[in-house]
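Omission of a single protein chain aside, the complex is shown with its protein chains in their original locations.
Chain naming follows the written order as A, B and C, and within any one chain the residues start at number 1.
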Amino acid sequence: MNLNRRSLLQSSAALAALSVTGLPAHAAIDELVIAYNVNLPSWDPTVGPSAVNPTIQGLYLSVFDQFILQQPDLKPAPGLLTEWGWNEDRTKVTMTVRDGVTWHDGSPFTAEDVAWSLTRAADPATGNPINFVWSTLANIKAEGNTVTADVKQFDPTIFKWMYFLTGYVLPKAYFEKVGPEGFEAAPIGTGPYMVEKYERNAFVRLKANANYWGGKPDFDTVTIKFVTDAAARVAEVESGNSHVTLEMPYEEYDRLKGTLNGIAAPISDIGMIFLNDIEVMTDPNVRKAAVWAIDKQTIIDRLLSGYGVRIDTLQTPEYEAYDPSITVPYDEAAAIAALAASGYGPDNPVKFKIQTTKGFKPKDYEMVQAIVGLWRKIGIEAEIEVYEIAKHYELRAADQLAPAAFYNWGNSVADPTTSTGFAMFGPSPHSVWDGEDLINMIGPLWGEADEAKRIEGWKAVDRYIAENALVIPLLQYVQPILSATGVTVTPHASGALLPHLMKRA
Amino acid sequence: MSFLQVTNLSARIKGSDHRLLRGVSLTVEAGEVRGLVGESGAGKSMIGKAILGILPRAIEITGGSILLNGTELLTLSPAERRRLIGASTALIPQDPLTALNPSRRIGPQITDRLVDILGWSRSAADARATELLDEVQITDPTRVLRAYPHELSGGMRQRILIASAFAAEPKLIIADEPTTALDVTVQKQILKLIATMQARHGTALLFVTHDLGVVAKVCQKISVLYGGLVVEDTTAEAYFTGPAHAYSRALLAATPKYTNPEASLLPIPDAVIAAVQADVDAYDRRVP
Amino acid sequence: MADARALVHRRAGLRLWLSAGWIALVAAAALLAPWIAPHDPLAQDLFLGRLPPFWMEGTEPGYWLGTDSLGRDVLSRILHGARIALIVAVIAGTLTCLIGATLGLLAGFLRGWVDLVISRLIDIWMAFPPVLFSILLIAVLGPGLTSIIIAIVVIDWTRFARVVRAEAMAQGAMDYVASARVAGRTRIGTMLREILPNVLPTIVVLLTLEMGIAVIVEAILSFVNLSISTDDPTWGGMIAEGRTSVHQAWWVLVFPLVTLFLTVLAFSQLGEGLKDRYDPVLQ
Partner (left out) sequence: MQLLRAILQRLLTTAITLIGVAVIVFVVVRVVPGNPIAMMLPPGATDEDIARLTAQYGLDKTIPEQFLIWARGVLHGDFGTSITARQPVLDLVLGRLPATLELSLMALVIAVILGGIAALTGTRKRDTLTEAGIDITNGMALSIPDFLWGLLLILAFGVLVPIFHISGRVTPSLELPFTTDFYLVESLVRLRFDLWLDIVSHMFLPALALAIPLAAIIGQLLKQSLKETMHLDYVTLARTKGYGENHVILREALPNAILPTLTLVGVQFTFLIGGTVIIERLFSYEGLGNMAIDAVINRDLPLIQGIVILFAVIFTAVNLVVDLLYAVLNPRLRHG
């Protein structure tokens, strides 16, 4: 009998008048309630700022299917496309479309939907933020159950984007009939769940899609409540109001994982410190000292209760271009020596500003405070400036970040281009380091056709970055998930919390 | 047995030995008017408040007794005392401008006691109110009953308060300087009104004032007060022909006469003050 | 009747002394913080994280009120936090008072178009949701002590302006002002010498209340993660940081919370106490 404290207290509660119907206390949970950590601003997963916001992709993945299915370990698998690939000279791409799939409104899913979705994404007017990738395909045509397109400009990661940001297939007939507003009000997809009721800033109620091609999910109805405050989310699961929640402080996760089910798996999101090649950061000794002085493991153990994976390059073990042999030591003595070589030390400290968000990622501000504390011991006086995430994006796009700036970098396709690539390639609006040598190393890799050669190339870039300390990778985040005893959750390495991966215990 | 019998009433400020009333004794017979005179601060209105049980919180009665129609008020429970005072006595307050509740119409302020405390029916109370307004010579009583206090003049409001006081045919009315706040022209009319109504209703009246002219016209008996001490208790005629106590005489001399307004006012000589103060000190020595 | 009010004074006295006493304590802590604080408020030691207060076991000597998740001494941070709290309270409070009272005085006394303009300004400012506006303001000015103070001044000056304007209008209507004008005093002269002294008690009371409010606003802003950017400890910041590990290290949240609460209570009771003592109405 899963008689939780809530129902016990309800029956004895003195305030009978205000007693709460709340959640049925009997064993089986037929209606799953998830306390989600962000609001869902809009239902179109291919347009606008929410299309590039990694934290809400989980909601889109429950309702829509991507071209290619991404498995929990980030590896691709047949989805709406059963096969896909280039021709010999990489001038055309062909994709075969799964048949026997229907949209939530019952209409059949056809190759035409895939072609239309790709064309729409390629058209700049639509406002798809990843237009620069989709526009490398041209005259996309659907015949029977295959879709073909010409490759205007070869991009080795085109198929990876088909299971990443904006890689969703939308219903052509329905969308054209109801238009964007209609779609926003009543979205349909082919995914495991259908949208039954949506209340902005409050909750969305999902109904299981009986004839989902991937098999009907366990829970018939799922309510996802938007609870942005972490302490409130913890109170939700602790009081039995919700069954599952994520992204709570690690201390709370440790406290509750005994009584509730707890899973903490590493995800494709890393914490790092950008280094801007201005002021003192042009001096390699300062950069190396800064990197060597950081005791990453102690910070993870003490601040994040051990939930985090120490990394020395921008790749995590799950990424394709991960090279375990590239390591950066924690060596306070070497750091002091490096600083001394440039005439700095505890009595004549080098000074620069470090920017960080506060409360955007778990313990982001505290980590920077800890790092500044470690730096202070060896002779680096770093002044912390807190800014909002919006200001970080603006400064980075205008290349005006402070000499050091903490940021997190998500990359759920595990490809080196979308981690080291965009973060370190000078001309990209997202990188801050403008070293010519690095630009020349990365340049040719964009269009490298030979996959093995491409990966080796990126590994060399990572080694070069590590040796010259052009960036300070810190850790790979671990995502804590708590769930009621009646539910087992399979975590997805991209960090998306997916109801259809939740089974009755 | 007189209707109101106050014997040896003493009072002081809580937590201090600053005495306000020093063994005050006086009686009011049914249908009789007693004047309570003295300079301001002599404690005369304190006596009225003590009787009605509306002394300020910081003042406590230290001794004596107040018999109202034979019942000792000081030993009654607050609730019983309240009901008795409400039913059998009434107050004509000093300042009509502040004695009426600004946010309530005039009607209910006359009838509330009748209905809530004495259990009259609403219609009987309303009829009584209209009848009383006629009696206090207010024209168009129906309009006045629906009006708010700020719409009426000071004189009108005092007439209403007098009407309200006589509404329940109380046995005793305490008039606490009812004309002091009014301008002179209206004072005479109000005075006359109180006198005639008192005579007509045969109500015992304790008239507190510092104006001897008023006392002459209305009161049968007079008590003269100084420093909370009754220095003289006599009839009106005796007082105006030749009061016994030096202070009473000085008080009389200091009052302008209607009969010859040009007479110069004689301030109370210091010697008299000293004498009467000696009486007060004697009392204090005698009574711990 | 004098004694009844004495009773009021004695109780107000007690309230006055207790609140003034606590504020003096906080002021002393603020001034002497660097010398009396047992540890450097910024010094971290990750291995001494979350030590409990001295009376519980598992603690280290010298860390009287325990340490936070970064191993920083809670007591030292509260003492240094007092410095910032007082700076915010005094500067923001006084600035708000100066600007608000001056505008209120001008509007209330000079009347005419001056009053019209200032009253419209007050209406517009009152129409902004205070918390939302301060979040926007901090986003523009960037977090930091000065922007907190500016945010408080920009939002709360209307409180002074409204009250002082009403009071100045009331005083202005009094005869003693007319007589001063008749005596050939210039308008401004009249305002300063006649009106101001009478409006002063209200201003003083409002000033003390405002200081309390300033400390609360700083706590609200740190709750929304916008407070002081640098490492300097603030009570609001400590409360916000302590919130996430309240079950493991309750003292990181509770001690600054109690200090903040007592200080704000002291300011408000000081204001009430002063009002009882100097407010003409109760005199």
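Here is the rule we go by: a residue touches a chain if its C-beta (ideal position, glycine included) is under 8 Å from a C-beta of that chain, and two chains touch if they have at least 3 such contacts.
All figures in this text were calculated on a predicted structure; none of them were measured in a lab.
**Student:** With touch defined as in the header, list the contact partners of the absent chain among those displayed.
**Tutor:** When the full complex is considered, the omitted chain touches A, B, C.
**Student:** Quick one: which of A:R120, A:R205 or A:K296 touches the chain that's been left out?
**Tutor:** A:R205
**Student:** Given that one chain is not shown, which residue among A:A138, A:A186 or A:I389 touches it?
**Tutor:** Hidden-chain contact among the options goes to A:I389.
**Student:** Tell me which residue among B:E151, B:E237 or B:D281 touches the hidden chain in the full complex.
**Tutor:** Reading the full complex, the residue touching the unseen chain is B:E151.
**Student:** Of the listed residues A:W86, A:F422 or A:Y464, which contacts the missing chain in the full complex?
**Tutor:** A:F422
**Student:** Can you name the residues of chain C that touch the chain not displayed here?
**Tutor:** Interface residues of chain C facing the absent chain: 7, 11, 15, 120, 123-124, 126-133, 135-137, 139-140, 142, 162, 212, 216, 219-220, 223-224, 239, 243, 246, 257, 260-262, 264-265, 268-269, 272, 281.
**Student:** What residues on chain B make contact with the chain left out of this view?
**Tutor:** On the side of chain B, residues 52-54, 57, 79, 82-83, 85-87, 89-91, 93-95, 98-104, 112-113, 116-117, 148, 150-151, 161 touch the unshown chain.
**Student:** Taking the full complex into account, what residues of chain A touch the chain not shown?
**Tutor:** Per the touch rule, chain A residues meeting the hidden chain are 5-6, 9-10, 13, 15, 17-22, 31, 33, 35, 39, 41-42, 44, 47-50, 52, 124, 127, 129-133, 165, 180-181, 184, 197, 199-203, 205, 221, 223, 225-229, 231-232, 235-236, 238-241, 387-394, 396-397, 418, 421-422, 428-430.
Just so it is clear, only the chains that are shown with their structure count from here on.
**Student:** If you tally contacts for every chain pair, which pair is highest?
**Tutor:** A-C
**Student:** Measuring from CA centroids, which chain ends up nearest the centre of the complete protein set?
**Tutor:** Closest to the centre of all protein C-alpha atoms: chain C.
**Student:** Can you check how far apart chain B and chain C are, centre to centre, with Cα atoms defining each centre and the answer in Å?
**Tutor:** Each chain's C-alpha centroid was found; their separation is 52 Å.
**Student:** Using mean C-alpha positions as chain centres, tell me how far chain A is from chain B in Å, no decimals.
**Tutor:** For chain A versus chain B, the centre distance works out to 88 Å.
**Student:** Express in whole angstrom the distance between the two chain centres, defined as the mean CA positions of chain A and chain C.
**Tutor:** 43
**Student:** Among the residues of chain A, which ones contact at least 2 other chains?
**Tutor:** Nothing qualifies.
**Student:** Which positions in chain C are in touch with at least two other chains?
**Tutor:** Residue numbers touching two or more other chains: none in chain C.
**Student:** How about chain A: which of its residues touch chain C in the complex?
**Tutor:** For chain A paired with chain C, touching residues are 230-231, 249, 251-252, 255, 298-299, 302-303, 358-359, 363, 366, 369-370, 372-373, 383-388, 390-391.
**Student:** Hey, which residues of chain C end up touching chain A in the complex?
**Tutor:** Touch residues, chain C against chain A: 42-44, 46-47, 49, 69-71, 139, 142-143, 225-226, 229-231, 241, 243-248.
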